[in-house]
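A protein chain is absent from this complex, but the other protein chains hold their places.
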Amino acid sequence: MSSEDRRLQMLERIMREHGYDKSALLEILHMAHELYGYFDKNLLNYISSRLNLPPSHVYGVASFYNLFKFRRPGEHVISACMGTACYVKGVEEIVSAIEREFNIKRGGSSPDGRISLFITRCIGACAMAPNITIDGEVIGRATKEAVLERIRKVLGGGVVEAR
Amino acid sequence: MKPDDILRVAEREAEKQRAYKSRINVCCSSGCLPFGALQVLKAFESAIKEYGLEGECKVSRTGCIGTCSVGPVALIEPGGFLYQNITPENAKEIVKRHIISGEPVKELLYANEAFFKKQYRLVLRNAGRIDPLRIEEYIMVGGYSALIKCLTKMTPKEVIDEVIASGLRGRGGAGFPTGQKWNFVAREKATPKYVIANLDEGDPGVFANRTLAEADPHAIIEGMTIAAYAVGAEKGYIYVRAEYPLAVQTLREALKQAKSMNLVGENILETQFNFDIELRMGAGAFVAGEETGILASIEGRRATPRPRPPYPATSGLWGKPTLIQNVETLANVPLIILNGGNWFAKIGTPKCTGTKCFSLTGKVNNPGLIEVPMGITLREIVFEIGGGVPAGRKFKAVLVGGPSGGCLPESALDLPIDYESLTKAGAIMGSGGIVVIDDESCMVDTAWFFTDFCVDESCGKCVPCRVGLLKMRNILERIMRGEGRLEDLDLLQELGEYVRDVSLCGLGQTAPNPILTTLRYFRDEYIAHIVDKKCPAGKCFRLEAEI
Amino acid sequence: MSGTGVVKLKIDGVEVTANEGETILSAAKRAGIKIPALCYLDGLSSYGGCRLCIVEVKGSPRLFPACTTPVSNGMEVTTDSPKLRKYRKMTIELLLSEKPHICAICIANGNCELQDLAREFGVDHLRVEREWKSQKIDLSHSFLVLDNNRCILCTRCLRVCDEIEGVHALDIKMRGKDSQIIIDIDDDWGSSISCTSCRKCARVCPVGAIYVRDEPISRTKNKDIAQFILLRRRR
Partner (left out) sequence: MSREKRINFATVWLSGCSGCHMSFLDQDELLIDLSQKINLVYSPLTDVKVFPDDVDVTIVEGAIGNVEQMELLKKVRERTKILIAIGDCAITGNVPAMRNIINNSPEEVLKRAYVETADKNPIIPTEVPKLLRRVLPLNEVIKVDYYIPGCPPPASLINYVLTEVLAGRTPVMEGKAKYG
């Protein structure tokens, strides 16, 4: 079975578990997003037809919430916490440094698609501000140097593997 | 299971725990995890094993102890020795010297007693002391006995009366009397009724609810079940931010355990009372924490608030009576039931009883999670518990109440913490964020940051919030570019009052607070930007001039 | 919602009898008191978004949208005051500044509820800077046009499509300042599978955001259509 079919099957199972309940839309979107990493129109159309919801409603809901992405993210995902504590402690400078070094804009991916940089809302680790998350791992009390170094390492590692 | 069975669980667990001479509680909360808390936990475990102490010393993973800035931390009982900045290497050292030789490792101890001195831990009673993933430990420390008391000895009305007597008010921000809210839902005839526990703590710089859920999930579940019993609800939802994966995981596990012990579900403790709880995850929308926004979100819609009345108590989820309560409020409930409303009412101030959890962050020496009695002053929080601003810097302001809170100056520090005083000063209790700002920060820039947050989080439904806030932010940007005019200050004031008074929901109504309070307390900084084209803190004018 | 009881209240000092569950707006209308409103439309559910119909209720410091607030016995409502007037004026000012509304080149010039309100309230200039970002104009449908540059997000089109036509082809995407009307999965209107081309959205649009190409707007617009169909259905 292709991974595509498997994902679809899992999505179908989740919808069945929720009894194709329209009110479980957000839960189902969560699952679909987890499976696919982002939403495209086909996926949303599929969900809308299975739940018998208007397509515009599904798109409206999915695009309302910040967590959902509508573009395929890069191989590595960096998210910078823009919570108050992180801002007060200078996360902005770190973000600008990442943007400069890797030719990337917040909310977007690098030209080669290897890394994406997202701004997230407070992740609640305020006492360790500023926080940068790289591929799911939180770096607390982050400094510009440490973060750049870590990203270089993550990217470098990728190159070695590719060989 | 019957009530007696639960009591036996407590006894058995207590017996088990008594076998241990000491206990190492390792904080594995979101605060300590990034600094290697799990490795520290493992190091403790293997050291205990290495020295053959498995029967004497229990290593336990617990929730947050509060001193998040010096993690990973661990609490060793008996004696309440708190260790800071633990590494796997010195974990072994601690076992060797403290557990075996009985001599605390002084150089690793958290020496800051002031941090705990003025705190009063009710809601966080179990945080850092029990393993949140073991319901037996919660039961052992008296957990679920309040629920048993309600189900076996009290009528729903008596439960509500007790909550009314306690004077407890909603901890989500607005401070509405909890018992009164329960009464509203209880007297509604329509069924089914719902209870929603609000854990959509979206305020940047606030992590009190998350910490509570990670440290003591059963306190929330028990409080919620008692509330359901009191108002006659049969279904509940815990709405959690998806940004809090550990809290989601912990609550999910705790729910499973509570269900398996028949503390949630059908015929709870073999009574006629049914109450099922489901977890629902948010997806990144601050406004979903608003009462009616949360309803829309649970119903699977865009989380746009709707005007009230009708209030959720009459017409909530799917048009049915619904009780919406912040998780911190709910965690207070078991204590009120066990100790009585009058006992609770003695804590805090007469109009504002009990305690409040705050996330203390920013430019302060001891950031972390604290719980203090209502009525304590901001000065005590910032300078005593928080230890003041780091050396060499000067205190400038304290932001109370999250992004829609207010920036209060030194002169407001002697204000007692209660809903009314804070509102009068231009701030709000919010969900309990205190961010300390020092002289390195520009107040215009600070106001911009919070306004920008609210602009991004506005749902877009009503004009004042969607357009008014945006315009306010744009005016700030103009000022920060050095193109401001003095008239802008009046316009900001007028727009601020308009957005506050005309917006549909709490987000818009409080969003102008940062601008209105900085205009009120730090007007000179605005004037410096406009007249002298200077940013006193040297932050602004980084945006390219436009014309 | 609609109870059987009858309540008495005062609107602008006038004694008014209303049905329990009725909104202030509807009770005022019957009493001949006009409250300005933009997102509200007879025959559609109330939205409460434009905030023009805010009124004061004695005993409360809050302002209430008349279109969603139910009447209650003994209520004393004020629909016009210097404060309300100032706030309504601000709302109109903000709406005008949100998008590049240029009446001179708009198809709805002379048939626009926003333009009329600006005149009524004497909004003769904007104190806030106008947004000049260009937004999508969807010309793909054979005769319906959606110009997001003119949309004020009142959602009348959404509601008429959902509640009266029963299709829900339209919705809003994104949120806040980025909110935009969409058709299906943000598709071009011309390729929409659900739109029935009934043009009710164009009929109820208060401004020139949705219109019928090559048709005088005065002929397209029909504010009564939703109420009309609703009453017909009840027959």
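Here the chain labels run A, B and C in written order, and each chain numbers its own residues starting at 1.
The criterion applied here is as follows: a contact is a pair of C-beta atoms (placed from the backbone, for glycine too) under 8 Å apart; a residue touches a chain by one contact, two chains touch by 3 or more.
Predicted model only: the values in this text are computed from it and were never measured.
Of the listed residues C:Leu41, C:Val71, C:Leu95 or C:Ala118, the one in contact with the hidden chain in the full complex is C:Ala118.
When the whole complex is considered, the residue among C:Cys103, C:Leu139 or C:Met174 that touches the unshown chain is C:Cys103.
Along chain C, the points of touch with the absent chain fall at residues 96, 100-106, 109-110, 115, 118-127, 129-130, 132-134.
What we mean here is this: only the chains that are shown with their structure count from here on.
For the pairs B-C and A-C, the count of C-beta pairs in contact is higher at B-C. One finds 25 Å separating the Cα centroids of chain A and chain B. Rounded to whole angstrom, the centroid-to-centroid distance between chain B and chain C, based on C-alpha atoms, equals 38 Å. Taking each chain's centre as the mean of its C-alpha atoms, chain A lies 36 Å from chain C. Counting partners per residue, chain C has 172, 174-175 as the residues that reach two or more other chains.
Within chain B, the positions touching two or more other chains are listed as 285, 302, 459. By the touch criterion stated above, chain B contacts chain C in their complex at residues 285, 287, 302, 306-307, 309-310, 455-464, 466-468, 470-471, 474-475, 478, 491, 494-495, 498, 501-504. Note for the complex: chain C touches chain B at residues 47-51, 54, 63-65, 68-70, 86-87, 90-91, 94-95, 97-98, 127-129, 153, 172, 174-179.
Only residues 162, 167-175, 182-187, 193-194 of chain C touch chain A when the two sit together in their complex.
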